[in-house]
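With one protein chain withheld, the remaining protein chains of the complex are depicted in position.
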Amino acid sequence: MKLGVLTGGGDCPGLNAVIRAVVRKGSVHYEDTFVGFLEGWRGVLENKTIPLDLAAVAGILPRGGTILRTSRTNPAKKPDGLDICVATLQSHGIEALIAIGGDDTLSVAKKLDDRGVKIVGVPKTIDNDLAGTDYTFGFDTAVNIATEAIDRVHTTAEAHNRVMVVEVMGRDAGWIAIHSGIAGGADVILIPEQPFDIDRVADTIRQRHLRGRYFSIVVVAEGAKFSANVAAQHGAPVLQDLGKDEFGHARLGGIGAILAREIERRTGFETRAVVLGHIQRGGSPSAFDRVLATRYGLAAIDMVHHGDFGCMAALRGNSLVSIPLADALSKNRTVGQEMMDVAAGILDVPAQHEQPVGK
Amino acid sequence: MKLGVLTGGGDCPGLNAVIRAVVRKGSVHYEDTFVGFLEGWRGVLENKTIPLDLAAVAGILPRGGTILRTSRTNPAKKPDGLDICVATLQSHGIEALIAIGGDDTLSVAKKLDDRGVKIVGVPKTIDNDLAGTDYTFGFDTAVNIATEAIDRVHTTAEAHNRVMVVEVMGRDAGWIAIHSGIAGGADVILIPEQPFDIDRVADTIRQRHLRGRYFSIVVVAEGAKFSANVAAQHGAPVLQDLGKDEFGHARLGGIGAILAREIERRTGFETRAVVLGHIQRGGSPSAFDRVLATRYGLAAIDMVHHGDFGCMAALRGNSLVSIPLADALSKNRTVGQEMMDVAAGILDVPAQHEQPVGK
Amino acid sequence: MKLGVLTGGGDCPGLNAVIRAVVRKGSVHYEDTFVGFLEGWRGVLENKTIPLDLAAVAGILPRGGTILRTSRTNPAKKPDGLDICVATLQSHGIEALIAIGGDDTLSVAKKLDDRGVKIVGVPKTIDNDLAGTDYTFGFDTAVNIATEAIDRVHTTAEAHNRVMVVEVMGRDAGWIAIHSGIAGGADVILIPEQPFDIDRVADTIRQRHLRGRYFSIVVVAEGAKFSANVAAQHGAPVLQDLGKDEFGHARLGGIGAILAREIERRTGFETRAVVLGHIQRGGSPSAFDRVLATRYGLAAIDMVHHGDFGCMAALRGNSLVSIPLADALSKNRTVGQEMMDVAAGILDVPAQHEQPVGK
Partner (left out) sequence: MKLGVLTGGGDCPGLNAVIRAVVRKGSVHYEDTFVGFLEGWRGVLENKTIPLDLAAVAGILPRGGTILRTSRTNPAKKPDGLDICVATLQSHGIEALIAIGGDDTLSVAKKLDDRGVKIVGVPKTIDNDLAGTDYTFGFDTAVNIATEAIDRVHTTAEAHNRVMVVEVMGRDAGWIAIHSGIAGGADVILIPEQPFDIDRVADTIRQRHLRGRYFSIVVVAEGAKFSANVAAQHGAPVLQDLGKDEFGHARLGGIGAILAREIERRTGFETRAVVLGHIQRGGSPSAFDRVLATRYGLAAIDMVHHGDFGCMAALRGNSLVSIPLADALSKNRTVGQEMMDVAAGILDVPAQHEQPVGK
């Protein structure tokens, strides 16, 4: 078969491993040929392609980024965008398309599927928050990077008797925060799923001090929020507005910086913030992510040859299965009770505290 | 409650994380006190203990090894060994014991359970081959280390047009080999589960050469074996006997070295072996292993307070559950069809080869 | 002899290695005994000490931070501060003191030396900007961390056709920026030594684009400054004032964020900033820093026994030598012509640009 491949949305370690697996199994086992569309849907809209064969994917397994590059271009938001996509695919004689991306990328895939394009999706979200799949590639790498950063910050916190706030990725779900927080031995973990009471955070840190632990590590997801009543009382949401600039991206005064300020204000303990940002989504994938991404790629090419169109590959337990694209797009997967219980069990808080996560 | 804790068997990244989770949740949530027995069952036999409280476990999460040290001492093999163990535990007023270890350590736990000692087990095997549990801590770290080594060796193989053989751990099961082999982009993966035909290995490498790929990476588990007919024909098993020395340990002429020799003999291509050995089981655990080990520790202390004695914690899907010790000891878990299919799908072999794994 | 040891100023990988070397050689070769003063000069002011012997320094070589903790407390700024220090040292019978720290810590050492206290200094600055010594420990680790971050960011920049700005440490000197920028393959490197013209930075990036390099990496030292004329013209210094908050530390709107905004404004290319911050000064030291820190520690204890008081250890070429404390404090060491030429030679800029560094 003649197949198209594209990667859309934010960078994520493992994208190249998916592409490689698709092309290797497709070429060797199914005698497929491939066209690589560049920069996600933009490449389909603007007909930007590269040849994609065994030579093109040689050596890319350990590399971050994506040889097909990526963008957030959404054809559904352009006039005739979807029609142009269908036409481009036809002009190349593409029999089926493998689209690797997150919510937004796959929502376009769904729309093209509705128009009769044969599409298989591969889910991608470094935040690990896609419904329908247990783990997505890239997440393990991000957690490892965040954990290593927390380890580094730990020694400094301890040397200086300081509170260190580490802001990690996670707009809607706290998976990276809760995993890296537990792995890094954080003392407080704050996630979007549970708005937090800043006074209780400060109290936890003060109590550690009383027990002779003169430093504390707070891991906070970028999407964590002050609880409403506290916000009303202390004006915290106003503070958060500092973070917006005219481009809407520079993250001046994000939650990490605000939190550091508010903790220092309440406890009097020297507090510093570190915002990990983009280093969490680049670079060579972990072994776990390389294997997982490879499995997603193999599942996708098999799905093409099984005729599972309008579907995406999903990890369930230890198996890759095929699920309808529509199921995956319906809702976000947030941190569940199981991991909250783990955090509650391991955090160094006195027993009277009932909400150690998102305190 | 007053509880004992010990770690037995080979070193494994994550042991300290388990101990820390047990002691933190036990101390803070259940008001338990702890006695640490040193060097596995030897500490119980010889009554060697250390105090184990919150201060003792502070800062140990990221550290390899075990603060309780370990040994392979088996009380069941000493006269009155089990009786002495029971007596030591009684003398300390130990109400229940948490034993962290592999097959051998847990088999002693089972025997003490039969004598009425209240015991909870935590499985430990870097090879990931324990029946009854999907993943054991330490395995992910070992796979990451092996993968990083394969990455390094890759650049050298390519620069020199060489075949590089990387020998990884795995006596009875090829989990580390197959995961690190896939993650490292190996061209041939040899595992104990499938005795291999050295001539077919050589043939695969020669065919890569014909297609212009002048280097190859072979990942071999230490327990991989030549297939019987080939062994008879070529005398390979005889070669393997070179590996034994008077202490039975120095691994002179292990499978990696033999394989390198036999590949070079057959193909004429320069071939080198690297034996990773002990670096795979030491050092700081990966984030995945820290979280997993923490979860095992929390599950164990909860099991103690739920009265789940004679049982061990086990990972099933994404949940920690309690299973009888006897179930865990009954058989080894070897690499299954799912991962073999992954390897078969991704390995760079012509379609006519039907057994790409363990060829 | 009975000796005191303290560490002052900011955290720096290698502090524990210095302490260990001092105590090991002192204990084993000279039969010295040691008192550890906690938290820099604060420990001397407030008489906070810990025992410091071979057992205390076992296992600390690979660890970041300092077992003696640190602070920025300056006794010279307290009433009778220096007198109190002299008295504390006498009360412990300290015959000589080894002070490990930066400018500020060593300036106190100098003042105590003037009062007759026998003092040997060990220079510490992660920025590598201390006059009198070629390399200081911690710098190599910081450069490795920054380089690894740039590597990660590189893949994302390339995948997204983005400009990525990476802000690294370096208030007065651009050593970390220029080394990590060269090691990470940056396209523009901005350092405090050369105020930069933002329009020329934007121009360089635009020219890369014209040559088909759709991404760029800018490495900027936190102390880099817009050149005066441009600042007057564009109001850039005003923008920089955004960075100050009421605690003077939260780094809202530091140079990295401002630079990203200004580049995007001028080029129209999507630009993102990453501020590495504290992860550069924590965690396990690199091998280079462990050896260097060990050498500094050994030199310091030898200097004590040679009677080289009022002096500090310094690296000159490949040798550790003793230089007067006063010489070290006199001026900062900034990036010299040699490294600027290296950057100028390797940066991917058209030949007509004459000032590729600090453009």
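Labels for the chains are A, B and C, by order of writing; each one numbers its residues from 1.
Going forward, a contact is a pair of C-beta atoms (placed from the backbone, for glycine too) under 8 Å apart; a residue touches a chain by one contact, two chains touch by 3 or more.
As the structure is a prediction and not an experimental result, all values here were calculated from the model.
Enquirer: So there's a chain missing from this view; which of the remaining chains does it actually touch?
Expert: The undisplayed chain, in the complete complex, is in contact with B, C.
Enquirer: Check each of B:17, B:198 or B:260 against the chain that is not shown and name the one that touches it.
Expert: Within the whole complex, the residue contacting the unshown chain is B:260.
Enquirer: Among B:78, B:272 or B:305, exactly one should touch the missing chain; which is it?
Expert: Of all options in B:78, B:272 or B:305, contact with the hidden chain holds for B:272.
Enquirer: Which of these, B:27, B:49, B:70 or B:88, touches the one chain of the complex that we don't see?
Expert: Only one of B:27, B:49, B:70 or B:88 touches the chain omitted from view, namely B:70.
Enquirer: One chain isn't shown here. Among B:2, B:77, B:115 or B:160, which residue touches it?
Expert: B:160
Enquirer: Identify the residues of chain C touching the omitted chain, counting contacts across the whole complex.
Expert: Residues 20-21, 24-25, 28-29, 54, 58-59, 61-62, 134, 140, 143-144, 146-147, 151, 154, 179-180, 182-185, 213, 284, 286-288, 290-291, 294-295, 298, 302, 317-319, 338, 341-342, 345-346, 348-351 of chain C touch the chain that is not shown.
Enquirer: Tell me which stretches of chain B touch the chain missing from the display.
Expert: Here the touching residues of chain B are 7, 10-11, 15, 39, 63-66, 69-71, 145, 148-149, 151-156, 158-161, 164, 242, 245-247, 249-253, 257, 260-261, 264, 272-279, 281-283.
Just so it is clear, only the chains that are shown with their structure count from here on.
Enquirer: Using only Cα atoms to place each chain's centre, name the chain farthest from chain B.
Expert: Comparing chain centres, C lies farthest from chain B.
Enquirer: With centres defined as the mean C-alpha position, give me the chain B-chain C separation in Å.
Expert: A distance of 41 Å separates the two centres.
Enquirer: Which parts of chain B, given as residue numbers and ranges, touch two or more other chains?
Expert: none
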